[in-house]
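Removed from the display is one protein chain of the complex; every other protein chain stays in position.
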Amino acid sequence: MQRIASGIDGLDQILFGGFPKGRSILVAGEPGTGKTTLCLHYLYHGLQQGESALFVSIDEKPEYVLSDALSLGWNLDPFLESGHLHIMDITQHFGRLGAQEPIDMSHVIDAIMAKIKSTHATRVVIDPIAPLVFGDTQMHQVVSYIRALIFALEDSGDVTTLLTSYVPVGTERVSIMGAEEFATSGIILLRLEQLHQRYVRTLRVKKMRGTRMDLSAHHIEIMAKRGIVVRNPL
Amino acid sequence: MQRIASGIDGLDQILFGGFPKGRSILVAGEPGTGKTTLCLHYLYHGLQQGESALFVSIDEKPEYVLSDALSLGWNLDPFLESGHLHIMDITQHFGRLGAQEPIDMSHVIDAIMAKIKSTHATRVVIDPIAPLVFGDTQMHQVVSYIRALIFALEDSGDVTTLLTSYVPVGTERVSIMGAEEFATSGIILLRLEQLHQRYVRTLRVKKMRGTRMDLSAHHIEIMAKRGIVVRNPL
Amino acid sequence: MQRIASGIDGLDQILFGGFPKGRSILVAGEPGTGKTTLCLHYLYHGLQQGESALFVSIDEKPEYVLSDALSLGWNLDPFLESGHLHIMDITQHFGRLGAQEPIDMSHVIDAIMAKIKSTHATRVVIDPIAPLVFGDTQMHQVVSYIRALIFALEDSGDVTTLLTSYVPVGTERVSIMGAEEFATSGIILLRLEQLHQRYVRTLRVKKMRGTRMDLSAHHIEIMAKRGIVVRNPL
Amino acid sequence: MQRIASGIDGLDQILFGGFPKGRSILVAGEPGTGKTTLCLHYLYHGLQQGESALFVSIDEKPEYVLSDALSLGWNLDPFLESGHLHIMDITQHFGRLGAQEPIDMSHVIDAIMAKIKSTHATRVVIDPIAPLVFGDTQMHQVVSYIRALIFALEDSGDVTTLLTSYVPVGTERVSIMGAEEFATSGIILLRLEQLHQRYVRTLRVKKMRGTRMDLSAHHIEIMAKRGIVVRNPL
Amino acid sequence: MQRIASGIDGLDQILFGGFPKGRSILVAGEPGTGKTTLCLHYLYHGLQQGESALFVSIDEKPEYVLSDALSLGWNLDPFLESGHLHIMDITQHFGRLGAQEPIDMSHVIDAIMAKIKSTHATRVVIDPIAPLVFGDTQMHQVVSYIRALIFALEDSGDVTTLLTSYVPVGTERVSIMGAEEFATSGIILLRLEQLHQRYVRTLRVKKMRGTRMDLSAHHIEIMAKRGIVVRNPL
Partner (left out) sequence: MQRIASGIDGLDQILFGGFPKGRSILVAGEPGTGKTTLCLHYLYHGLQQGESALFVSIDEKPEYVLSDALSLGWNLDPFLESGHLHIMDITQHFGRLGAQEPIDMSHVIDAIMAKIKSTHATRVVIDPIAPLVFGDTQMHQVVSYIRALIFALEDSGDVTTLLTSYVPVGTERVSIMGAEEFATSGIILLRLEQLHQRYVRTLRVKKMRGTRMDLSAHHIEIMAKRGIVVRNPL
């Protein structure tokens, strides 16, 4: 099995070499746990190696994605200019006022796949996955959409994708629909945990098909320039 | 990234300089935890600096907003008279008896955006956000409305907005619909916590895109004239 | 801000002078926690001062309201005869067998407002609030009704209202619909708590707009002639 | 306030004299906690004093009610023969196979009220209440039916009624619909509690309008001939 | 009251002589707790006394019922051959692919009652009860069906029936619909409980109309040839 380095040292060790290449991995966590940061770290690492990357942004305007990266010490502008990085703004699909009908997801997914093809991206982030499948309240359709998206991504060749998932605050779940975790090849869970009166950030790999892994939860920090820094296990 | 001071000393320190300018932040808490007080503090601070401010009131009549501020020792009348402060009363949209159809949210949001434009407000409070999106029980529409509102606010230029959210009593959630927390750039959680048989007020920043932050929960007090006073971490 | 004494000594101290005049306050608790007793205490205190009062009874027939008061040592008959107290029996709206349509709440609310006007009541009790809004299962309508009722009450001038709310047994909530707590200006929570194998009654102010308050839970007792007696904090 | 002795010594002490006469009281508990036994005890005590009694049986055939009483050492046959006791069998309303429409509750309630009138019963038991209101899934109708039934009972003069309620196993609730507890004047909760590895029966009065009461949970036993025997508080 | 021995020594002692004759008892438990074993034990004991028995099998084919019994050391073939035991295979009613309409339960219940009559069975097992009433999602109909079945069984004369109920894993309930426990005369709860890091089997009688009973949970074992063996109380 081929690996693709996340660029986050400790995480690559936890996974015995990096993400399984060509698979799709869920990055789950409550708001504020560092999901977008982890994804930017993954993209930035690839860009520095000369890879092409695509960031599909649903909740945030592209300019905020750039300024969020900058606040972490990463200037993405050169990569945008060189054409190695693309930020796909599909926010307009999701912020329509008074829309009476659910969004046609097959159009959105087609657009994402076309973009991956035209940009030759090998590292893709979809941040977050939930709005892509929210429109349908029937469980069998949510599952169909997610599986269709994952299969399309995995069929498209050399693409390894991180998808972030909404974890509703105050639950033990890893996704908002309870279905996102099944079709993906891996799950990384980010949490804020209370330990001796302090809140600490943790990262845990809950599932990763096709590789050994370290089951422990690890302390992490978010540091300027360095992004996600994995510390000792809990 | 530019900052805008909340005017609450300890909170600006927790955020390493204040709110990210131009973003929208959720102020979440059960009834009685100080959400409206925090918002008034934020507005009052700006008004004292000569900024313009808009308070969009949904649950309370404007005269009560003024008297609530006065009970905190803040006289807002001079700012109303000088035209720096506007209180937008949209309560009449929400208290219609026997209304069979949901309120048309796009009209309400348009009205808010027009008001922001005409008043040149840079500090906006929407207290609370939930009724703006309650009318729709379909999750994908709730999310669409919130995202539409947030995008409109963030597109309108130099406006930094606080939106308060209903936290149902007795739950661990940060919003009533479970969706408000996703589109906003930050979350501040206010709680009443039981500690050694006493109830104490706490404030915690759960998420803030584009800035470092202190993850700890802090004791706070509400004091006449001084508003929200941040004490030691828990 | 003007105050209106509840007549319950300890509670007026907790609120630094009494209820905020002209506002509406929720009295929440499971069945058997003393909600009706607290409301009767509030009315009886006003009647003794020469004020006018209205008790809107929904779950109980007026004669039982009177006998419940009598069992507490309070004879309300003289006040009924002098026209200072009115008990509004709207039970017939709610006990209709086989009613296929929800009750038209706007008629009921209009009737309550007309009664307040004709009786010049300054102290009003609605016991309980939930059936007034039960008919609608759509959240946005429940919220509309409650807000319409609260706004009507607060617009009617010099009326300070207590509304009791059903707290389903075995939950941490403060209302049955999860919406009653948002539109009211204050919340008083009554509980039966188990402490060292004994059940004790407690009272806690969870929210009160426009005033300082003591956050602690207090022991209370229900005593003949004296009604609600507030003891030491827990 | 007039009292009616339950005939259960300890319970009458807990209530400072017995049930409030003319009211309706909910007897709540999981299956197997002694609800029917408590009701039979209440009826049997009245019959021995020469009162008339009516047992409305919904889950059990009349012959099983009699044999259950006999297994407790109470022979009800003489009272049936003398016309002091009537057992109303309305099971046939509820066991119809394949019924597509909910039962018309107003007919059932009318039949109960007519029976009370014709039998001059002063002690009535409805065991259990839930099937009378199950047919409707709309909360406002369930509440309407229960209130209609309670009002009819309380208007019928000198009738004091016990209604048993289903408490679903494994919950903290006192009724199956979450509504039965609001319209009744009192609630008695029977439980099986685990104490030092043993299961013990307990009785607690959670609510009783118009009377003082002892809030403690009490151990109880069910003994042949003596029925419910109240022991020491927990 | 007449008794019918379960044949499980300890259980008959817990019930002070056995099941109440002619009644219907629920045997509740998660998958794997021994419900079918207890039912087979009850039937096998009666067969050895020369009684007739009927096993209504819904989840398992008859040949598996026989082999399950054999794995416990009980050869049921001689009783099948002598006509004392009948296994009624109604699995075909429940495994229809793509069935659009719920099964007509009155036909199924009629078939069961006819079989009881023709076989003169005095010991009946229905394993499990839930599929008989699953078709209907309206609570009032589920309750109607169960009550109709129980009444039919209890009217059919000398039949004592055990009905097993699905307890969803990870809940505290005793049935899947939350309704099965109300119409039956008794409830026996089987559990796997974790005790000092070990899992042990327990049996507890939660309800049994018309008899005294021991409330304690008891350890049980399942042993070849001996079936359910009741050990010491927990």
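Each chain gets a letter, A, B, C, D and E, in the order it is written, and its residues are counted from 1.
Following the convention adopted for this analysis, a contact is a pair of C-beta atoms (placed from the backbone, for glycine too) under 8 Å apart; a residue touches a chain by one contact, two chains touch by 3 or more.
Just so it is clear, the structure is predicted and the values come from calculations on it, not from any experiment.
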(request) Could you tell me which shown chains are touched by the chain that is not displayed? (result) A, E
(message) Can you say which of A:Gln49, A:Ser118 or A:Ser216 touches the chain missing from this structure?
(response) A:Ser216
(request) Quick one: say which of A:Leu85, A:Ile187 or A:Leu203 touches the chain that got left out. (result) A:Ile187
(message) Give me the subunit A residues in contact with the hidden chain, please.
(response) 1, 23, 104-106, 109, 138-141, 143-145, 147-148, 150-151, 154, 171-174, 178, 181-183, 185, 187, 204-212, 215-217, 234
(request) May I ask you to list the residues on subunit E that touch the chain which is not drawn? (result) 30-32, 36, 59-61, 64, 67-68, 70-71, 91, 94-99, 102-103, 128, 130-131, 134-137, 166, 168-171, 176, 192, 197-201, 222, 224
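Criterion: only the chains that are shown with their structure count from here on.
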(request) Could you say what rotation angle superposes subunit C on its sequence twin subunit D, using C-alpha positions and rounding to the nearest 5°? (result) 60
(request) Could you say which chain's mean Cα position falls nearest to the mean Cα position of the entire protein shown? (result) C
(request) Hunt down the residues of subunit C that sit against at least two other chains at once, touch-wise. (result) 171
(request) Considering only which chains touch which, label the overall pattern as line, ring, star, complete or other. (result) line
(request) State which pairs of chains touch, listing all of them. (result) A-B, B-C, C-D, D-E
